[in-house]
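Up next is subunit A:
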Amino acid sequence: MVTSIDVVLVITLLSVLLSLASSRMMALVKIMALQGAMVSVAPLLLDKHSSLSHEGIFFFQLMFLVKAVLIPVLLFTAVTRVAIKREVEPLVGYHASLVAGLGLILLSAYITRHLAIPSTGKATLLLVTAITTLGGGLFLMMSRTKAITQVIGYLMLENGIYLVGTALTSQSHSIYLVEFGVLLDLLVGVMIMGIILHNINRTFDDVDTAYLEELKD
Partner candidate 1 sequence: MELLLTALGLILAGGLAPLPLLRRPACARIVHLVLLTAGCLAGLAALIRTWGQGIAPVFSCTWLHTLPLSLALDSLSAVFLVPVFLLAPVIALYGYHYLDRKAPVWQAGAHLFCFSLLTAAMVLVTLADNLPAFAMAWELMSLSSYLLVLYDHEHEESRKAATLYLLFTQTGALLLFIAFGLLFQATGTFAFAQWSQAPHAIKLAAFFLALAGFGSKAGILPLHIWLPHAHPAAPSHVSALMSGVMIKMGVYGLLRFYFLIDDPAPILGRTVLGLGMVSGVLGVVYALGKNDIKRLLAYSSIENIGIVLIGCGLGMVGIASGNQTMTAFGFAGGLLHMFNHALFKSLLFMGAGAVIQQTGCRHLDQLGGLMRRMPVTARTFLTGSVAIAGLPPLNGFVSEFLIYFAAFQGVRLNGPDGLLAMAAIIALALIGGLASACFTRVAGLVFLGEPRRPLPATVTEAGLSMRAAMIVLVLACLSIGLWPEPFIRLALNGLSDLALPAASQPALLGSLPGNLALATRIFLAVLLLLALCRHFIYRAKPIAQATTWGCGFTRPTARIQYTGTSYAREMVEFHRPFVKIHTTCGPISQIFPRPVRYASKVDDWAEIGLRRLLVAPILLIADKLRWIQHGHIQLYIGYIVLTIAVLLLTV
Partner candidate 2 sequence: MESVLSLGLALLLAPLFPGLILKVKALFAGKKGPPLLIKYWTLIKLLRKGSVYSTSTTFVFRLAPLVGCAAAIAVLLFFPFAGMAPVVSFHGDVIVLFYLLGLGRFFTIAAALDTGSPFEGMGAAREAFFGTLAEAAVFAVLILFFRLNGSLSLGGYFTGSQPISITGSQGALLILAVVALFMLLLAENSRVPVDDPATHLELTMIHEVMILDHSGPDLALIELGAFYKLFLYAALIADLLKPAGLAGPLANILFFYGMMAVVYLAIGVIESVTARLRMDMVPKYILTSFALVFFAIILTLEIA
């Protein structure tokens, strides 16, 4: 039978594929919001988090807030300020990217099967999703030329890693201090990236990384 966790994960996978295929910035931002929401919800549906402490509840609310609301808003403002509609010429075309995404899923399924993982009883799909998201993020960063798309890729990478973390660690999240830290870093990181994006845009009237190839040997 289909459990809720599976639904969440499938949506996440779809979001990865969509992000690979979509050319519009706005669409990408929305997809990221969706993905963030899914990723932040996913752990709750795992049975090992069935019983939550107060900090737990608070933490997951906060995470939802950051991943699904704050960061997308940041991106949204950035995109509007930058005022670019679409990724004009990516290094890898959209159809190719889509195919690559599918390949990525296959690869991660393969990896998952070949990893002898003690703790993930039924959550193999979780791991597949995680690795795909991770890879998808890296792929975006390598294949897109707009700086902003790379930020999005980085976020996807973080999501993937977070999923891997939730999938693998059987450590009972006694105190969430550490996770707060991670989240904080993520947030500040995206902020700083936003600032730099803004400056890039102001300097070059564009956020294309093609302008950022002065420094070389």
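For anyone wondering why these and not others, all candidates are chains of the complex that A comes from, given by their letters.
By our rule, contacts are C-beta pairs under 8 Å (C-beta built on N, C-alpha and C of every residue); 3 or more make two chains touch, one makes a residue touch a chain; residues count from 1.
Here the structure is a predicted model, which means the values were calculated and not measured.
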Only one of these touches subunit A in the complex, so go through 1 or 2 and give me its number. 1
In the complex of these two chains, what residues of subunit A are touching candidate 1? 91, 138, 141-145, 150, 209, 212-217
